[in-house]
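Sharing a structure with you now.
For subunit A:
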Amino acid sequence: MSVTLIPVGMLKEYVGGQARLELATGPTVREMLEAVGIPPTLVAGVLCNDLLVSKTYHPQDGDTVKVVAVIGGG
Partner candidate 1 sequence: MLYGYAGQILRVDLTRGVITKEPTPERVMRNFLGARGLGAYLLWTEVPHGADPLGPQNKLFISPGPLSGTLFPGAGKMDFTTKSPLTGGYAGASMGGMLTAEIKYAGYDSIILEGISPRPVYLYIDDDTVELRDATPYWGMGSFALEKRLKDELGEEFQIATIGPAGENLVKYACINHDYGRQAGRGGVGTVMGVKKVKAIAVRGSKGIPIADMDEFTRVAKAAYRACKEADGYEAWTRYGTMMVTSWCDENGALPTRNFRSGSFEQGANIYAPVFREKIVVTDKGCFGCPTPCGKYAHSKKHNIYVEGPEYETNGMLGSDLALGDIEDIARANQLCDELGLDTISTGGCIAWAMECYEKGILNQEQTGGLDLRFGNAQAVFALIERIAHREGWLGNLLAEGVKQAAAQVGQGSEKWAIHVKGMEQSAYDTHSATSMLLAYMTADVGAHHNRAWAITYDLAVGRDKVVPEKAAKVIELQHIRPLMDTLGCCRLQWVELGMSLDFYAPAMTALTGVTYSWQDLLHISERIWNLTRMYWVREVAGFGRVWDAPPPRFVEEPAVGGVTDGKLTSPEAAQQMLDYYYQQRGWDANGIPTSETLQRLGLAELVRVMP
Partner candidate 2 sequence: MRLYADNAKCSGCRACLVACSLHLFGENNPKKAALAIVPHFPAPGTFEVRVCTQCGRCAEVCPVGAIHQNDKGAYYIQPDECTLCMTCVDECPEGVIFSRPDVPYVWECDLCGECVDVCGPGALWIAE
């Protein structure tokens, strides 16, 4: 049962440049981020299958979760 986590842009720096990570289901997005070393405060948007969800969301098997930082704001 796995989830694909895609850190977008500068967030890749926190996972050694990896573009995709395969993680087990169960944790919330926030917990997954903490586990892989991406500071949740930097993540502005969590997109599960391209729809915005909150960091308390529990990704399901097969979900693709993109996490996006706000580099430069409005």
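By our rule, a residue touches a chain if its C-beta (ideal position, glycine included) is under 8 Å from a C-beta of that chain, and two chains touch if they have at least 3 such contacts; residues count from 1.
The candidates came about this way: all candidates are chains of the complex that A comes from, given by their letters.
Just so it is clear, the structure is predicted and the values come from calculations on it, not from any experiment.
*Asks:* Which candidate among 1 or 2 is in contact with subunit A in the complex shown?
*Replies:* So the candidate in touch with subunit A would be 1.
*Asks:* Quick one: in the complex, what on subunit A touches candidate 1?
*Replies:* Per the touch definition, subunit A meets candidate 1 at residues 6, 8-10, 39, 41-45, 47, 50-52, 54-55, 66, 68-74.
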